[in-house]
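This report refers to the structure that appears directly beneath it.
Excluded from the complex is one protein chain; the other protein chains are retained at their positions.
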Amino acid sequence: MILQDNFIHNLAAKGLRMDKRKLDEFRPIVVETGVIAKAEGSARVKIGNTEVIVGVKLDVGTPFPDKPSEGVLITNAEFSPIASPLFEKGPPREEAIELARVVDRGIRESKAIETAKLCIAEKEKVWMVFVDIHILNHFGNLIDASAMAAIAALLTAKMPEYDGEKVNYEKHSGKLPVKCKPVAVTMAKIGERIVVDASLEEEQVMAARLTATTKDDGNVCALQKGGTSSLTLEDIESMLALSKEKGKEIRKLL
Amino acid sequence: MILQDNFIHNLAAKGLRMDKRKLDEFRPIVVETGVIAKAEGSARVKIGNTEVIVGVKLDVGTPFPDKPSEGVLITNAEFSPIASPLFEKGPPREEAIELARVVDRGIRESKAIETAKLCIAEKEKVWMVFVDIHILNHFGNLIDASAMAAIAALLTAKMPEYDGEKVNYEKHSGKLPVKCKPVAVTMAKIGERIVVDASLEEEQVMAARLTATTKDDGNVCALQKGGTSSLTLEDIESMLALSKEKGKEIRKLL
Amino acid sequence: MILQDNFIHNLAAKGLRMDKRKLDEFRPIVVETGVIAKAEGSARVKIGNTEVIVGVKLDVGTPFPDKPSEGVLITNAEFSPIASPLFEKGPPREEAIELARVVDRGIRESKAIETAKLCIAEKEKVWMVFVDIHILNHFGNLIDASAMAAIAALLTAKMPEYDGEKVNYEKHSGKLPVKCKPVAVTMAKIGERIVVDASLEEEQVMAARLTATTKDDGNVCALQKGGTSSLTLEDIESMLALSKEKGKEIRKLL
Amino acid sequence: MPTKEGSMMMTRADGRKNEDIRPITVRAGVLHRANGSALFSLGRTTAIAAVYGPRPLHPKHLQIPNKALLQTVYSMTPFSTTERVRPGPSRRSQEITKVVREALEPAVYVEEFPKATIDVYMDILQADAGTRTAAINAASVALADAGIPMRDLVCAVAVGKIDGQYTVDLAGKEEELTECDLPVAIMPRTGKVTLLQMDGDITTEDVVKIIKLARQACGKIYEMQKQALRDRWLPEAKAMEEAKG
Amino acid sequence: MPTKEGSMMMTRADGRKNEDIRPITVRAGVLHRANGSALFSLGRTTAIAAVYGPRPLHPKHLQIPNKALLQTVYSMTPFSTTERVRPGPSRRSQEITKVVREALEPAVYVEEFPKATIDVYMDILQADAGTRTAAINAASVALADAGIPMRDLVCAVAVGKIDGQYTVDLAGKEEELTECDLPVAIMPRTGKVTLLQMDGDITTEDVVKIIKLARQACGKIYEMQKQALRDRWLPEAKAMEEAKG
Partner (left out) sequence: MPTKEGSMMMTRADGRKNEDIRPITVRAGVLHRANGSALFSLGRTTAIAAVYGPRPLHPKHLQIPNKALLQTVYSMTPFSTTERVRPGPSRRSQEITKVVREALEPAVYVEEFPKATIDVYMDILQADAGTRTAAINAASVALADAGIPMRDLVCAVAVGKIDGQYTVDLAGKEEELTECDLPVAIMPRTGKVTLLQMDGDITTEDVVKIIKLARQACGKIYEMQKQALRDRWLPEAKAMEEAKG
């Protein structure tokens, strides 16, 4: 373990990585939509060997009292034991909760979903949008993969019909109103260098990470620092610039 | 343990059992009803030293959306630590859940309860029938004892009065509409032989078991295979025949 | 530990205590109200180094079916790990539940809160009074400190305004109707002697304890015996007399 | 204590006099997988108790060096009351679990079994007031049935005050009418009190009178408990005696 | 078994004949962190299974001295059904977890790995009837993919009876129309039954006929399962062969 730590650090210091990528290079990304028949929207995203499925389900529910005419977004992540020998069955742990909340904030703060259009009857009935993240293979950088899969699934989601009493999931009336594409990019600090799309091995040795979610216009809509070490302001400036650039590249895949 | 395993196997091979019963013979069965004052229906069933109490409670609730004019059956089993040193307090374990679900399916699939008669106001109010199984002494074959106690309790259950607002448990308006008597018979495979009503010791050495619930007309309404080994088709054919025969005998006790 | 046990016992036998108090003497009591800005009522009580905060929150909810025109009292205690290295995060344990229930009974049985005045619309809407006990420093006698803080907080609680639809916590319409001051006094039996306001060390060696909650008129409204030993009738008589006397003293501080 | 005359004048919904307890049934050894067990009924309230142990306690860090850990669980069956009880522990049942344990422990020689555990499970099969006292009465017989050395049995009963009259063993709607509900457990040989709780509004003098009345009422329970143990063990003892002789 | 003629007359909502199963996809080795894995689809029902182990079991008191503990978890993803499934175990999923384990264990040489654990996780990605049988089909391939010694693969399918016709591999609304739903798992080499459940109302003769029909239908599943394992391992085996040669 310590040997591998040093190895990754030494490589990074030379601008190199174990899998021969450049420091600012993602592993190959594959985005596939419409993968789950019964979900209103769905996507499978692979970043290298990391693989995530997101399903979007819609239902009718009551709005929050402080937002009586807006649809509700609920984001949830399960770290199924199939994805990693370290995941255990049971209630979601801290990491899964953080993942879901970071993805949620990216969608929410970018106002990607036009929640005002999801109101059926003020104070009484609105559409609830459930974004469920399911990890299939965990080889690092779950946040970016999940955020990508989430927005890809939302972009393809169809609205089921509602007759005022029950939802008919077999008929659809148009698409879920989604107007932009927030993209999360997570950067890790390894030694003094910054890498994007850390692999599982890199995540284990990184000092800290920053996830920056950018919008179509390049603005930042969510930030989340993680890891047990600190970042300098210079680190953060480089990371923000990188997230904008990488965000633009990834947005093209959606 | 291994000694006892072999002993039971050797006996079974000769058509014998530790307690001198025949392979297709139940331990003595005692059915007693009306044993719990505050339950709408109740029964205590003993099969040998195995002892089970079932209480039936009624309440008014909302129907399931897909069955808006039918009463609701809820079956629950608690394996109280009083019944066995191996039972622990806490949420019901797999065995208790399976037991409750097998008993539930026997009642449900035989349509023993006329749920259509339990509708008070369509989509809004129906009677909820709670069947609660409480094990007192666990000496094997809990499923058959519980299923017997459940149908016996249902057969004697009275309908409390309901004035549109609250249930008056002190007055009754007739009996719960129950129209048939499903009987569960569980058969165990020990070595190459099939026994009914396995004792606790026999359960510990059996390869597999099959529970078949039969109706008054001899039809099967529920099956459940258990145990870590397999059954041949011939095993299953013998077991089905046996369940019909034993079901008929037991039905007379109800 | 055993040394300290004997030491406390020997002292008590001579009518003495480790901290030089008399057997029937409380540690210094400090009661402070209005300590939590967002609570409708609040109090901090110190008894020696023991320190407790109680916050009272009000909300509108539905009454219990058997008391359709009365407000609802809900008392809860959290033993935060900040108060003692022995408290652990997680659901409240037996001690916290007992504490909350003893405090609750003192308030409820003394009819301190005029719950009939908390009805907004019979069967539909009443005020819910939440009394939340939070322990800051545990140096013994949590029950008396919590009960004092609870009634002190209730006595200062203000009613938020309610417009029939939602609660406006920024405006108030008078005070919570509280008409008397129940006081809990807990007495411990150490050896053959009875002490009030046991310290943590004394609680660890006491044989049994009795909490008696008295009302302004000297009547008892709640009793709770605790501890793994027994009390004689004479113990109980002395304790009851003591609780009345000490209750009167403490009531003056509220 | 109410005079005989006083109590004569007042009869209750179920025809009892104020100082009367409901019909009692006690049976020891009713459960066959436990080390000791008992069923205790007081009118339509029925508790059943099972005792396991003394047995080694795991995990080890819970062991007490100089005595056994007495563990109790009180629980209501879902069908025991008019409104179905949701399975699983409630705040009420967790409090009762604690006070019942503290009512039983003074009677048990826990110091004889350092590091061990003695587990007592009490299930309420029927509830018509007085379930915690029924649980204690059942558990105390079950402990004795398990052969665990005890200072005494523990007997428990609840007493109230209705229309100024002290009323023993409240049942049914009496619980709503009473000015106080005071469950008491005692060890009859010494009269020492092991459980004492109270909800209500009465004078301290009333409390003392009520405890005395409860102690008196426990006499009958005590006899019935001992009889149940005799019924359970005498035939076995005799059989052994005869076998020897 | 329905005659060819009989089954010809009746076609189903999705155009299948009564004895036809839906299109099958099986792939082994789809998950990269597990010791073995497989994906199994039957029409729009998809299960994915991961196997970990055999590995040492902790805590030790759960170890079985003479065999491995086979542990299973069956769970539905929230988006797998028309109405979203709340995450976390339900009573239904806990029962299926148990019967699925008992359907797999007869095929596994658990006695080869005393004190160890073999963990099988099955997630339902899409649910359109037959999720427990899909889970078994996936898990059985995943166990083999993990290199765990097995007596045979386990194949499973559900059979029903609609309008008097035995109907294999119920899908979609057929589940509502059927007189019975009878999921069966078998080990094809011997035809032994490892899972058998039933909801419905049929004669004992029908039960036997349906099991026979299920056994027949499992043939195709078995071939597909074996092919998936060949596709996964043959290239590797060849590569090794060539490296040696």
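By written order: A, B, C, D and E. Residues from 1 in each chain.
The working rule: contacts are C-beta pairs under 8 Å (C-beta built on N, C-alpha and C of every residue); 3 or more make two chains touch, one makes a residue touch a chain.
The structure presented is a predicted model; accordingly, all values stated were derived computationally and were not measured.
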{"item": "Identified contact with the non-displayed chain, of C:49, C:69 or C:229", "value": "C:49"}
{"item": "Which residue of A:157, A:222 or A:250 touches the chain not shown here", "value": "A:222"}
{"item": "Omitted-chain contact residue, chosen from C:15, C:65, C:81 or C:218", "value": "C:81"}
{"item": "Residue in contact with the excluded chain [from A:25, A:59, A:109 or A:161]", "value": "A:109"}
{"item": "Footprint left on subunit A by the chain that the document does not show", "value": "94-95, 97-98, 100-101, 105, 108-111, 208, 210, 215, 218-233, 236-237, 240-241, 243-244"}
{"item": "Subunit C residues that touch the omitted chain in the full complex", "value": "36-39, 42, 49, 53, 55-57, 59, 76, 78, 80-85, 89, 91-92, 130, 132, 134, 136-139, 169"}
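Simple rule for what comes next: only the chains that are shown with their structure count from here on.
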Contact-linked chain groups that survive once subunit E is dropped from view: A | B, C, D
{"item": "Reaching subunit C from subunit B through chains that touch each other, fewest steps", "value": "2"}
{"item": "Separation of subunit E from subunit C in steps, with touching chains one step apart", "value": "3"}
{"item": "Relative to subunit A, chain with the most remote C-alpha centre", "value": "D"}
{"item": "Repeated interface matching B-E, over half of the contact pairs identical, chosen among B-D, C-D or A-E", "value": "C-D"}
{"item": "Chain whose Cα centroid lies at the greatest distance from that of subunit C", "value": "E"}
{"item": "Overall pattern in which the protein chains touch one another (line/ring/star/complete/other)", "value": "line"}
